[in-house]
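Encoded as structure tokens, the structure appears first; notes follow it.
A single protein chain has been omitted from the complex, and every remaining protein chain is retained in its original position.
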Amino acid sequence: MAKVDIRNLNVWFKENHVLKDVSLTIRENAVTAVMGPSGCGKTTLIRAINRMNDVISGSRSSGELFIDGKNVYDSNTNVYELRRKVGMVFQKPNPFPKSIFENVAFGVKIHKMATDKKLSEIVQTSLTEAALWDEVRNRLNDSAFSLSGGQQQRLCIARALAVEPEVILMDEPCSALDPAATAKIEGLMRSLSERYTVIVVTHNLQQAARVSDFTAFMYVGQLIEYGDTNSVFENPKNETTEKYITGKFG
Amino acid sequence: MGRKNGETLIFVSLGVPTAICLAAFAWIAGSLFTGIGTLNPALLTTSVLQGGYFEMIMGTIYLLLGAAAIAGPIGLFASIYLVEYARPGKITAIIDQSINNLAGVPSIVIGLFGYTFFSKQLGLGVSLAAGWLTLTLMMLPIVIRGSEESLRMVPGAFKEAALALGATKWKAVSSTSVSGAAPGIVTSVILGMARVAGETAAIIAVSCVLITRGLPKSPLEPVMALSYNLFVRIIALGESAQEVFGIALILFAIVTSFAIFGIVLRTYYRRKQPWLR
Partner (left out) sequence: MSRLLDRGLEELTTTLLKMGDVAEKTVRTATAGFMDGKSVSDDVRELSELLLMMTVSVEDKAFELIMRYQPVASDLRIINSYMKIAYDFERFGRYSLDISLTHQKFAYSEKCAYAWDLMETLIDKVMLMIRTSIEALKDNNGEMTKSLAKIENEVDDMFSAYLDKLSKAPPDAKCTICTALVAKYLERIADHATYVGEAIYYIANGQKISLR
């Protein structure tokens, strides 16, 4: 069942045509990986899903992007609600310079989603879902910056989970982390996909092969191939895909 | 061998100006401290009518606090606008340049403007209020530039994270950039105060008189100030160096304590700005 349905999406940054007529449907409750060489438009693609491209000056887009059947590029879309529903985790962990508790509570507060009493519960649930609770339960008031890189990234995941999203976008979430931390986050991706729709941008082929159910390959702004991960990695249909994943070009 | 001499030469040519600065400061401080003989704590709280300095000390403080209370918010919002909302273009460039120009206006000219506009045109007369507005004009460039710099130093990643969680632009800016830049903003206000504390030319016509009966009861009343008083005593009353240095020392102490307070605040809040490390 399609959670996100992208149709003929085009994105320009000033004169630069970054995404060219991209169409694909993302399945619910699965992990979809978007891979491709640098500059292929994969980050632009996922940022289109929660309309974070709007923040960049000089950006414009055409085409439609449906989430649960509603076009998020409609003029009457509530962008703030959209971004609550579609959470995002960035490449470099970016917790706020506040306490661990305040980080997770931030989103909940701005959307006025809970009373102060329920807040502690929500923070605990989110941190547990992000596999961080046991490590921070006794120091919720410590600064977020006292955590290691991998822990900070899990904190960012908890922060996104706290506002009860349905889709989670991850933009190369492990590229700044060491292998052990990476393994933890990859495990999280799989467990989160049971309740959420997870879309991961990665330039690490093996990671795409490890964690995803479906893989999309992008090249120079176009969607070249999209299918279930087994097929794409065992027997890709497109020659460019084959060349890319076997390392025969950058 | 030539390289070593070169190094020594550079060390000396950098060290000499530094030494000169230190020497100059030492000489000024030393001169000021000759005035310490005329001071005693009683003077600070006794009214001018009884030979003390109370009203002029309070006058200076009133002027500074009032100007800060006006220049602070205006400068803050202006800097937020310039950093977060203004779109790069001709208009923004003009605004930018105007702020720089304002910083370069001689204080006597600002004082004249203040007199003509605030005192005469707006009918505020020679008053505390007019003084506040005039000093604000002098403080604004410092507050705006300092706040701008602080805002720009806050990593954009925080704002992005807030936006991605569904915050409105204002919420994202205020809870991340502004709160992260707060120490820098406060520091620039304090530095602005330190800058205008010794202002004489700006406030001569606009707010100060030589003597008042007690403290001003409303902002529309004129006020005494340490800098103005110093000016008058030297020029008009021809008083002795010793006595005048005493008043100067008080002014110096006020300015220095503001500056030190600002530095202490900034150091204390560095903790909360881990991205600066």
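When the chains are written out, they are named A and B in that same order, and each has its own residue count from 1.
Keep this in mind: a contact is a pair of C-beta atoms (placed from the backbone, for glycine too) under 8 Å apart; a residue touches a chain by one contact, two chains touch by 3 or more.
Small disclaimer: the values here were computed from a predicted structure and weren't measured.
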(request) Could you tell me which of the visible chains the hidden chain touches? (result) A
(request) Give the residue, chosen from A:H17, A:R60 or A:K248, that touches the chain omitted from the document. (result) A:K248
(request) List the residues of chain A that touch the chain left out of this view. (result) 205-206, 209, 233-236, 241-242, 245-249
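Keep this in mind: only the chains that are shown with their structure count from here on.
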(request) State, to the nearest whole Å, the distance from the C-alpha centre of chain A to the C-alpha centre of chain B. (result) 47
(request) Write out the stretch or stretches of chain B touching chain A in their complex. (result) 87, 155, 157-158, 160-168, 171, 175-176, 180, 272-275
(request) Give every residue of chain A touching chain B within the complex, in rising order. (result) 50, 52, 55, 57, 79-84, 87-88, 90, 92, 94-97, 106-107, 110-111, 143, 145, 156, 159-160, 163
